[in-house]
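If you scroll down you'll find the structure; I have some questions about it.
As you look at this complex, bear in mind that one protein chain is not there, while each of the others sits in place.
Naming follows writing order (A, B and C), and every chain is counted from residue 1.
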Amino acid sequence: MDLGLSDHVRPLVEAVRRMVREEIAPLDAEFHGEVGRHPSGDRFALTARQIEILSDLKGRAQARGFWNFWLTDSDKGHGLSTVDYAYLAEEMGAVSLAPEIFNCNAPDTGNMEVLERYGTAPQKARWLPGLMAGERRSAYLMTEPGVASSDATQISLKCERQGEDYVLNGEKYWATGAGDPRCTLFIVMACTEPDAPKHARHTMLLVPADSAGIEKIRPMQVFGHDDAPHGHMHIRFTDVRVRQDAVVLGEGRGFEVAQGRLGPGRIHHCMRAIGRAEYALELMCKRALAREAFGKPLAELGANYDIIANARIEIEMTRLLCLKAAWMMDHAGVRAAQPWISKIKVQAPLMALKVVDEAMQIHGATGLSQDTPLAAIYTDLRTLRLADGPDAVHRRQVARAELRKYSNLGR
Amino acid sequence: MDLGLSDHVRPLVEAVRRMVREEIAPLDAEFHGEVGRHPSGDRFALTARQIEILSDLKGRAQARGFWNFWLTDSDKGHGLSTVDYAYLAEEMGAVSLAPEIFNCNAPDTGNMEVLERYGTAPQKARWLPGLMAGERRSAYLMTEPGVASSDATQISLKCERQGEDYVLNGEKYWATGAGDPRCTLFIVMACTEPDAPKHARHTMLLVPADSAGIEKIRPMQVFGHDDAPHGHMHIRFTDVRVRQDAVVLGEGRGFEVAQGRLGPGRIHHCMRAIGRAEYALELMCKRALAREAFGKPLAELGANYDIIANARIEIEMTRLLCLKAAWMMDHAGVRAAQPWISKIKVQAPLMALKVVDEAMQIHGATGLSQDTPLAAIYTDLRTLRLADGPDAVHRRQVARAELRKYSNLGR
Amino acid sequence: MDLGLSDHVRPLVEAVRRMVREEIAPLDAEFHGEVGRHPSGDRFALTARQIEILSDLKGRAQARGFWNFWLTDSDKGHGLSTVDYAYLAEEMGAVSLAPEIFNCNAPDTGNMEVLERYGTAPQKARWLPGLMAGERRSAYLMTEPGVASSDATQISLKCERQGEDYVLNGEKYWATGAGDPRCTLFIVMACTEPDAPKHARHTMLLVPADSAGIEKIRPMQVFGHDDAPHGHMHIRFTDVRVRQDAVVLGEGRGFEVAQGRLGPGRIHHCMRAIGRAEYALELMCKRALAREAFGKPLAELGANYDIIANARIEIEMTRLLCLKAAWMMDHAGVRAAQPWISKIKVQAPLMALKVVDEAMQIHGATGLSQDTPLAAIYTDLRTLRLADGPDAVHRRQVARAELRKYSNLGR
Partner (left out) sequence: MDLGLSDHVRPLVEAVRRMVREEIAPLDAEFHGEVGRHPSGDRFALTARQIEILSDLKGRAQARGFWNFWLTDSDKGHGLSTVDYAYLAEEMGAVSLAPEIFNCNAPDTGNMEVLERYGTAPQKARWLPGLMAGERRSAYLMTEPGVASSDATQISLKCERQGEDYVLNGEKYWATGAGDPRCTLFIVMACTEPDAPKHARHTMLLVPADSAGIEKIRPMQVFGHDDAPHGHMHIRFTDVRVRQDAVVLGEGRGFEVAQGRLGPGRIHHCMRAIGRAEYALELMCKRALAREAFGKPLAELGANYDIIANARIEIEMTRLLCLKAAWMMDHAGVRAAQPWISKIKVQAPLMALKVVDEAMQIHGATGLSQDTPLAAIYTDLRTLRLADGPDAVHRRQVARAELRKYSNLGR
């Protein structure tokens, strides 16, 4: 069970780390500062400067071959294992703009995987090239306002057969990335057979973002932010028509697609969370050394030694757990990796939030302000305790897997 | 040690509760939604509608005599004890706009207390009427960007005697309320004698907000928000001149004023935090009952019974602790109440944050969004772990008081 | 809501405190050290020295009128309120031998209350005098080995009518105090009507400890200790016969008696737990000041300031919560006090265990050894998280009470 960084991949990780820290990080604040400055006043329209920043950085990444690392098993990609990719995800996680620069950002990686794995040749031909090139974006429309999406069997966006077409009616929200003007594809989970067995009711569809009848009602806010230009959109479907060839894998097989999609994405999220925790710990230590009170550096006051030590211990353990989940994905497959992914899905965001919170606290009010990236990191991490299933659902999975060793309960 | 709500005050608390919930709460979102809509584009300029909301609600509060409750010992006020006021603060805390409606909002109450307690007759005559009438606002300028203000002896804004005048140079930030266009008074802690003994170096000054040489550099952001129109301003002083009659209590007595000011204000903050925790628990229970997954209400899933029970237990304990601190203030004075205030200053925000965080979690992504007030409450509470001294400083006070029972250590 | 120590009761509390600390504490270790020294080798037989210690100390307590404080409402006792008694219980809790010296130890106080409140005149006449005089002991037999007694409706010791008699068959364990040779009365919950509605199945019976057919199988151990000479006995009933006049309150009313019994007893347990936490904090502070490492007293190392501060905060909050539960018992009755008792039942032992654990840790290995009372206190407190209902059951009660405010769920 080799969880280490291979000699083969180490130089790549180091090069990516340098590019993230030296080339992307300095432009991150500027990119986000541009939001709202488009002449139209539309916060979701990219400004000329934003386009320039993206194009310049992406160009450099592509030129160096730092592109589409997530294509783990494919000879189109780097042939990286999930473990290898995990180390890269950690580095890319430190700066919010970084994943897109390498065409490795959510939800596009997951969506591209869906197309790669389950798409027909024409589906691939239509949607993949733009996404693989980083020119188009995509969104994944699962969550709905009316039901607890932790229990995905409740998903209810109506999808009816009318002749050759499917007609969609209903609402989705928290469609991350759907605010981006470059987003052209919505992958939509819809309910085709409400009376079928629970896991055969739903179908996954490829819906062009500009289809007639699609209306973006509003961006959902996270701690008051619209996360423009990315966005988490609330979307209404009114008699939206797609052809039969929009179906992924087959009618009633939506759950199968959803399950296959979620594994690697959750590992990426968790490793990026670890990257953020590492960054917060670095800021915490530097502040603890630089700032004085009562005649001593903060490091030597209060419980700060313990706080720093606990952060280090928690980070190391969580990284190892994520690497093991990645290793399971590589060596035992998605199904066997599932309980491991549930474990990290609970653990990584909680751990990272704790470390970031302590880092904020040691910075005093500065830690909550625009003078550090900590508050923005915090709110971003906070969503991870809910995205792709809330903690409670994943703990439930872990507990049931445990109890199944001794009984039929929970099968 | 009567910590209960007296029969005398109960009807007042109930009437205030009704007004907060029925009259103020429905306008809270609208008031904050107006931010940024002033024709000038200035987020800190009050719009006509904001002025109307404030004036209408304040008018009603005044007409009913619900005004300046904080004037605890004065016959100008309601003659309420700190314990009585604590119950009112809890009710006012549930909605962010409420405290100002009753002229009971921070930092004005603390500032008015400074004037009441330490002001000369001319100082009172100049500044109090506008504040007591709720027509003017004030700010308290303590924190500085360059030093850890947890150790207030480091405060360094320079204040030099030049003839009859004092001349101020330096920077302050996190000047809460200083963004408000109605804010006319800054109470400023400045360093007059850097070489004096630690607690005799500083002087408290009453500085008109429109003095020449005062420049508002920027609003500090809390989790990305400028908290307009209230604001936490970063302010530069360049050769700002005030007369000798601007000094409160006397040169070198700044610490004494600061200590006297902080006691009641911290109790108010803590009781408002409890009001918010109660509100979050209410939302949590309602959601737990209304939302279903896996065929059951959320209440019956996961650890939700335990989460709800722990929230209730923690709220009750913390409220009792705050009431005891208030009772100490009433019956044993500020100095004896000090370690009790440190206790609640650590406990109340931490407890409330935990409850709000659990409430967010049970709401799913909705809990982080604009569809509930929870995220805004969370960020507001988060600042309380730093405002008026970070947790670590207050724990230090509590520990030293404990150890002093057995030794001279820490005296 | 006066939660204070009244001027009337303060001198009593102070006198009891002195007697506990100065007269009882010095003999506590000797008393327990006698266990196993009886010539018979029987650890549950009292040695001559044990009898002498008890008789001497009890004599002094009685002579001073420090006796049966728990008789809260009766003119036979001190006429103390539950709040008053709570302060006394805290003092008595600091030393393990103390409660018995004042005839205030569990389970006898609860058992005497059952007799006082629900007993017939002949029942009182037979059993109360010896108990009130501190000459006899009693046990309360509820828990059974075969069922989860957290759900008391499962209690199954069989009790059948045969003519004028009841005949009991089955097993009970964790019968605290039943090991004591002076224990003459067992109050037994038995199942008389297994098919009746859940809360009407059981009957409470007064069973002489020396009845034919009663067999003490073994003492249950707590962390390896038999807690001699008190003991927690495992008892078998084989055709044990009692007369109809053994029934308390009436057939099928066992639950009613059990509910009435448990309220005050739980408050006493919790206040004693607080007395122990206070004692542990005192030891912690003294050790932190006396011991040095790396050239400093331990107090100034690691997170010890925070640990001490948190202990102080937690103790104060928990004490206030217990006092409020006691006040509810005094002013609103057992039923209204019930959710408050559930709150303290969860909170007080958990809090005290945490404080004691930290106190052990700061003492190093000494903290686990016979050189401090901490480990013995820890194991004793640990049982309180299970006795009279495990934490989970009480949290469930608190949560259901909370949810009932908004729905019929859980009624």
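A few comments on the model shown:
Everything below uses one rule, namely that contacts are C-beta pairs under 8 Å (C-beta built on N, C-alpha and C of every residue); 3 or more make two chains touch, one makes a residue touch a chain.
On a predicted model such as this, the values are computed, not experimentally measured, just so you know.
Of the listed positions A:Ala299, A:Ala326, A:Val356 or A:Leu386, the one in contact with the omitted chain in the full complex is A:Ala299. When the omitted chain is restored, the residue from C:Ala29, C:Val222 or C:Val334 that touches it is C:Val222.
The chain not shown here is touched by just one of C:His38, C:Arg261, C:Lys345 or C:Arg396, and that residue is C:Arg396.
Counting over the whole complex, chain B has residues 302-303, 305-306 touching the chain that is not drawn.
Looking at chain C, the residues touching the absent chain are 143, 145, 148-151, 154, 173-174, 220-225, 291-294, 298, 301-304, 360-361, 364-370, 375-376, 378-379, 382-383, 385-387, 390-392, 395-396.
Residue positions on chain A in contact with the hidden chain: 1-5, 281-282, 285-286, 288-289, 297, 299-300, 304-306, 308-310, 312-313, 316-318, 320-321, 324, 343, 346-347, 392, 394-403, 405-407, 409, in rising order.
In the analysis below, only the chains that are shown with their structure count from here on.
Rounded to a whole number, the gap between the C-alpha centres of chain B and chain C is 44 angstrom. Annotation: 37 Å between the Cα-based centres of chain A and chain B. The residues of chain C that reach two or more other chains are 305-306, listed in rising order.
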